[in-house]
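Beneath this line is the structure, given in structure tokens, with notes to follow.
Note that one protein chain is taken out, while the other chains of the complex remain in position.
A and B label the chains in the order they appear, each numbered from 1.
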Amino acid sequence: MAGFFVRRLMEFIPVVFLVITLTFFLVRLAPGGPFSGEKFVSEEALRQIEAQYNLDAPLFVQYWDYLTDVLRGDLGPSLKRPNRSVTEWIKLKFPVSLELGLYGLFVALFIGLPAGVLAARYQNTWIDRVTMSGATAGICIPNFVLGPLLVLVFAIWLGWLPVALWEKPVDKILPSLTLGVVYAAYIARLSRTAMIEVLSQDFIRTARAKGLSEFQVVFRHALPGALQPVVAFLGPAAAGLLTGSFVVENIFRVPGLGTEFIKAALNRDYTMIMGTVLVFAVLILFFNLLVDLIHAWIDPRLRHD
Amino acid sequence: MTSAHRNEAASFTFQGRNSIARCFLRNRLAVASLIVLVLIVMSCVLGPMFSRYTWQDQERENRFQPPCRTHWFGTDNLGRDIFVRVLMGGRVSLEVATVATGVAVFIGVLYGALAGFWGGRVDAVMMRFVDIMYSLPYAVFVIIVVTYFGRSLVLLFAAIGAVEWLTMARIIRGQILSLKRREFVEAAWATGLPWYRVLFRHMLPNTLGVIVVYTTLTAPRVILLEAFLSYLGLGTQEASWGTLIQDGVAAMEEYPWLLIFPSAALTLTLFALNALGDGLRDAFDPRNSSHP
Partner (left out) sequence: MRPAIAYHKKCRETQFYDGNTAIMAKMHFNYFVFVVFTILALSYVSCQEADVWSRVNPSVLRVGNGAEPADLDPHLVSGVTEHVILSTLFEGLVNLNARTLQPMPGVAESWELSPDGREYTFHLRHSARWSNGDPVTAEDFAYAWRRILTPSLGSEYAHMLHCIQNARLYNEGKLEDFSQVGVRVLDPHTLRVVLEHPTPYFLSMQIHFTYFPVHRGTIERFGRMDERGTQWTRAGNFVGNGAFQLDRWEPDRILVVKRNPYYWNASMVSLNEIQFYPIDNLNTEELLFRVGRLDLTSTVPLNKVEPYQRNYPEKIHISPYLGTYFYRFNTKRRPFDDVRVRRAFSLAINRDDLVRNVVRAGRAPAFSLTPKGIENYIPPESAPFNPEEARRLLAQAGYPEGVGFPPVEILFNTSEDHRQVAEAIQAMWRENLGIRVGLRNQDWKVYLNSLSTLDYDIARSAWIGDVIDPVNFLECFTSGNGNNRTGFSSPIFDGLIEEARSASSVSERFERLREAEKLLLEEAPIAPLYFYTRVFLMAPNVQGVYPNLLGYIDFKNVFWNVN
């Protein structure tokens, strides 16, 4: 197990290297720099600023410097929001994105899983049809439509929930819901398919024959078997929840890393783009690894793969 | 989301054509979806020709008309006919969907087929590469590329296609691996055919079902990704459904028809594509034919 873990960790290195390299050159090739604006900035001022940030060095030198800095754990200063370093910004913003992502994941699991199980148990009845149509619809409504609609209904018409901001616990309901619904829909579909397969197997028939209650049959015996594809989906889902929250963060004004990335990309804040992309890449790798570990834990055969 | 179907990649067994058709036709939702899709595509392609407005015609004094007899879906802030704009937006969205999905399917099928066919170390290396690609923050890359290098359709196709091919590659590889041991493949080898003929003439046609299924399931994701990029202001120059929806969201309280019609068109298309994909999967894979 430990060997497996270490081997997978080693694989992080080339991927992270690739991400850094790709992003670095993509961003630098793009037209326009961080300090251009609607009003003209004098050549002299530009030169001075670039000198302060070492942006006047040859590109490969900058690349090399950046790599060595990253190895030392220094992601540099933010170019456009200079009074904090990129590391500080990430420390400030990432926990918010993490929190939002976790709530989104809860929403996805607590809506998606019961819906899928219910639909499988009452397969081909109206319950199944309604749940599954709902799930398909959930995949089809973009969250930039869903978010404002939820706000309109629950915050403005009904007045039950706040319209935006990220301060009190009640503020966090609508953003989490908006973020989690798509994943709930996927989980509902996945768990239904898996559940149907498990429910048709012999040991379930045996369990029913033993006279166990339906609840016990479904939740004690069938559900663990149906969880595997859901677990496998959780890796990409978690990564998606964490990196795909731009829209939700913007609509509800959540101070997370997603909007930070978009703003950095639009402003050509080179160091900030690199920093946020790096965080996203490591996150995705981490969640993929986590899923593999859970798999290995559930299914011991994989450990020696 | 990319790998949502990673685990749905159950192995398919190729059925007789008739039984597939029968199974598919029994699925009323899927058949209805197919009809709806055909109607949507037809009206997007042909509809604008029969309208007396073009998507650019402005009646600026007539802005924000609610739906009425002359403007079925109402008009927007410049007095343009929403009905025609939804159809034209559909053209852009469907065009992006078709080409980008095509790109994804082409790369995915080719890559997966070669990996599965060669097997061994080549396969291991190629699949490891796919794993690595899965680990890249793709949404992020698409955004970077589209932000920095303009808004051309070609670029959008390439960017989206490059994101979506991975799942397809994995599925096709699995299929090819399992086909390798089948008798008809061994028979083809025995007649002394070159490898590419064995692969492309005998093996790939047998994965057609899977390709069709996953193509219909990739298309809606591509459409959504395009809509998402449009929402961020990074879409195409021409108005797509995503652009129209973005306008609509800003006006949804005052002029709800600006949001309702484009999002209805988008949602309906996505819903139909998904239902069609599910129906096809059930039809191709009897083990799984449990969908309502």
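Assume contacts are C-beta pairs under 8 Å (C-beta built on N, C-alpha and C of every residue); 3 or more make two chains touch, one makes a residue touch a chain.
Being a predicted model, the structure only gives us computed values, none of them experimental.
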_Just to verify: which one of A:Q123, A:T193 or A:N250 makes contact with the chain not shown?_
A:N250
*asked:* One chain isn't shown here. Among B:L156, B:L234 or B:A275, which residue touches it?
replied: B:L234
*Sole contact to the chain not displayed, among B:A21, B:I35, B:L78 or B:A264*: B:L78
_Touching residues on subunit B - with respect to the absent chain_ = 56, 58, 60-61, 63, 77-79, 147-148, 150-151, 233-234, 237, 246-247, 249-251, 253-255
*Chain not shown, touching residues in subunit A*: 30-33, 35-42, 44-49, 51-52, 77-78, 80-84, 89, 92-93, 148, 151, 155-160, 162-167, 250-253, 255, 259-260, 266-268
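As a working rule, only the chains that are shown with their structure count from here on.
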*Roughly how far is subunit A from subunit B, going centre to centre by Cα mean, in whole Å?*
22
*Complex contacts: residues of subunit B adjacent to subunit A*: 1-4, 6-8, 131-132, 134-137, 139-141, 143-145, 147-149, 220, 224, 227-228, 231-232, 242, 245-246, 249, 252-253, 259, 263, 266-267, 270-271, 274-275, 278, 288, 290-292
_List of subunit A residues in touch with subunit B within their complex_ = 11, 14-15, 18-19, 22-23, 26-27, 29-31, 123-124, 128-129, 132, 136-137, 139-142, 144-145, 148-149, 152, 182, 186, 190, 193, 196, 228-229, 232-233, 235-237, 239-240, 243-244, 246-247, 261-262, 265-266, 273, 276-277, 280-281, 283-285, 288
